[in-house]
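Of the protein chains in this complex, one is absent; all others appear in place.
Presenting subunit A:
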């Protein structure tokens, strides 16, 4: 597998599609849980792009970046879901349209 038999553009295209689907999820869905999952989808699309470019250029720094993106995603999910649990305890809803006040 010295040469890429699938062009880099094909991988970028899939990454763009996944990113757009995740963006639709963030913009259209109103459940905070689904919005979190859509954000994960967008992060993964970017990861695919990183790995494809890393392969194209023969340098592994892109893969290291994917490693860091995964760490940040894990931290983000832990804190985000904790906030979600706190909101749900307080307001009995996970709908982002109903959570529009700063004070509890």
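Here, a contact is a pair of C-beta atoms (placed from the backbone, for glycine too) under 8 Å apart; a residue touches a chain by one contact, two chains touch by 3 or more; residues count from 1.
Assume contacts and distances are computed from a predicted model.
Chemist: Mind telling me which option in "3-oxoacyl-[acyl-carrier-protein] synthase 1", "1,2-phenylacetyl-CoA epoxidase subunit A", "NADH-quinone oxidoreductase subunit J" or "Cobalt ECF transporter T component CbiQ" is what UniProt lists for the chain we can't see?
Modeler: Missing chain, UniProt protein name: "NADH-quinone oxidoreductase subunit J".
Chemist: Can you list where subunit A touches the absent chain?
Modeler: Touch with the absent chain occurs at residues 1-14, 16-25, 27-31, 33-34, 36-38, 40-41, 44, 47-48, 51-58, 60-61, 63-64, 66-68, 70-79, 81-86, 88-90, 94-95, 104.
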